[in-house]
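Only one protein chain is missing; all other protein chains are in place.
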Amino acid sequence: MPLLEIESLNVDYRASRGTVHAVEDASFSLNKGETLGLAGESGSGKSTLGLSIIRLVPYPGVIASGHVRIEGTDILELPESEMQSIRGRKVAYIFQDPMTSLNPVKRIGAHFVELIRTHEPNTSAADALGRAKTILESLGILAERINDYPHQFSGGMRQRIMIGLAITLNPDLVMADEPTTALDVIVQQKILDLLEGLRKVYGMALILISHDLSIILERCDKIIVLYAGQIFEYASSKELHRAPWHPYTQGLLHSIPNIELSDQKLSAIPGSPPDMLSPPKGCRFWPRCPYAMEECRVEEPELIGHEQSHFVRCFLYDKKAGSHIERNREG
Amino acid sequence: MKKTKTKLRSILSTLMPGLSSLSKRGPSGWMVLVGIAIVSSIIVMTAIAPWISPYSPILSRVGPIRAAPSLQFPLGTNQLGQDMLSRILCGGSLMLQVSALSVLICFLIGVPIGLFASYAGGMVDSTTSLVIDAVYAFPGLVIAIAIAAMLGPGVINTALSIAVVYIPSYFRIVRSQVLSIKELTYVEAARAVGAKWYTILFRYVFPNVIPSIVVVVTINFADAVLTAAGLTFIGLGVAKNIPDWGWDLTDGRQYLGSGAWWIITFPGIMIVLLALGFTLIGEGLSEMLNPKLQR
Partner (left out) sequence: MSEIVKVENLRKYFPVQKSFLEQFFARKTTYVKAVDGVSFSIRKKEIFTLAGESGCGKTTTGRLIVRLLKPTSGKILLNGLDITGAEGEELRLLRRKMQIIFQDPYASLNPRMKIGYAIGHPLVIHGLAEGEEKNKRVLEVLDKVGLTPPEQLINLYPHQLSGGQRQRAAMARSIILNPELIIADEPVSMIDVSLRTAIIDLMLDFRKELGLTYLFITHDLAVAKYISDRIGIMYLGRIIEISNKERLFLNPLHPYTQALLSAIPIPDPDKKREAVDLKGEVPSAISIPAGCRFHPRCPRGMYVCVKEDPELIEIEKDHFVACHLY
């Protein structure tokens, strides 16, 4: 049984100006120990998707329909009290901004102790503190700093502390939302290495949410490419890199500079991401797509799969499930 | 007459879309609309009062002394036999004049000082802040009373005494806005392009400070109304024999005991209503202007 199974998930933001379908018809699965990358630009819905997995979508967001199954149990049907015991223990979420995610008036040790004792109330404070110190050491932070306050740490270290908090209760799934955006390249690499190392030791599954395709390609087993709330392509990273099917994915891959290539010709995707309050009719990407055909402007393509391992949402590929036949691109 | 009609029409045509868009903004938009409705009805009422009051508000003995509300005198009469309804209709004019004048003075003095001092920074800013803070430290009503007592009665004097109390508020809001806007990138960009300091101040900084001032203006109005009433209540304020809610409030106090509740109540309600109207506008606006940054 897969660790995480998302089925036809729909998340809306209901504002006075209209409804934004932040996530539409998302379906995918994740097995124990796998890494999944949610790649997308602003407005793609990747953060919303991540937050809906632990039911923390902020108001006015609402999970409209669909299923989120963690080890078989649909968590969307659970009462809030049971959900709270899942958060942190089974599924951990590392939020975007390490600067503001830690309580500035609480010592680091207190953060850990509170976390541990909330979920395992029978642990003594001394035991909890001991565990916290061990975790700090594995993060590369001196154990004596357990009594320091968040502001005494640099950005990179705070992010490490966030990671430490996430793995404290040995969750089965860790989600990291833009873990490296505010950090420099060297620190970024260390953080990602740390995450990878811990993952190997504890055997957790990891979902990496980022707009930086380079790190997702580098470090994830599977990749989901999101655009305007929809999954456009879903495949293993090797497969996606070798043969990107969706024109958007192709465009993205061609616009990332790769330092190992000389004389790289980068191409741009014309236009800009759509206004989520009134997205284009039909395929959300057609105004920017070099292969847009008649049906693209009218109908919305469905997510179809090839041998259950490479999925794409695009009319260029035959609708009939199973074999994929590439349509004439001149369409 | 035709000119005023076309002018009115053009004002209305620009106002209407503005007002209708307010109603779409959710609860805070409604607050603003209700506030505007209250305030404008009071203004209109006061403006046409001379034509619609059944009796002259200052004519004594149009009816029996301290008569309870009845068909002939719907809001009763006061100690001098004056019709309360007429007094209520006409009594807002002084209050509106005083608060409008004080807000105007406040604005014309507080905003420029705030703009220049905080943009200049350094010693100028520190010294000005010190002085203004000293004024701010005094309890508002105390200053108002002191100045009103010194200057004597009259619309302008009352307005002045209230204005002094509120100038520091304008200064502080403007200053905090200017200090943060000064550091923003688009101001840096203006400097990079070679703009002179006054261009930056008036074209880049000031337009972005205005939204926060608008809110202060409306709250200021509400406060001014209450302070004006308060001044009249203790006897400093405007001369007698001009119909004024504040005055009636003071006057009516002594008759409560004998059961003539209508003399103090109706003026009180009107003062509260006017202040409420302004407050609703102010609170609604401040709510609308802030969460704009969501998502």
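What to note about this one:
We just call them A and B in the order they show up, numbering each chain from 1.
Just so we're on the same page, a contact is a pair of C-beta atoms (placed from the backbone, for glycine too) under 8 Å apart; a residue touches a chain by one contact, two chains touch by 3 or more.
Bear in mind that the values here come from a model prediction, so they are computed numbers and not experimental data.
Among the residues B:S56, B:T199 or B:S212, only B:T199 touches the chain that is left out of the figure. The residue from A:A15, A:V62, A:L169 or A:L253 that touches the chain not shown here is A:L253.
Checked against the full complex, the candidates A:L36, A:L139, A:L195 or A:I215 give a single residue touching the omitted chain, namely A:I215. Subunit B meets the missing chain through residues 184-186, 188-196, 199, 203-204, 207-208.
By the touch rule set out above, subunit A reaches the unshown chain at residues 41-42, 154, 156-157, 184-189, 193, 211-215, 217-218, 220, 237-238, 241, 248, 251-253, 255-260, 262, 264, 266-270, 272-273.
In the analysis below, only the chains that are shown with their structure count from here on.
Centroids of subunit A and subunit B (each the mean of its C-alpha atoms) stand 52 Å apart.
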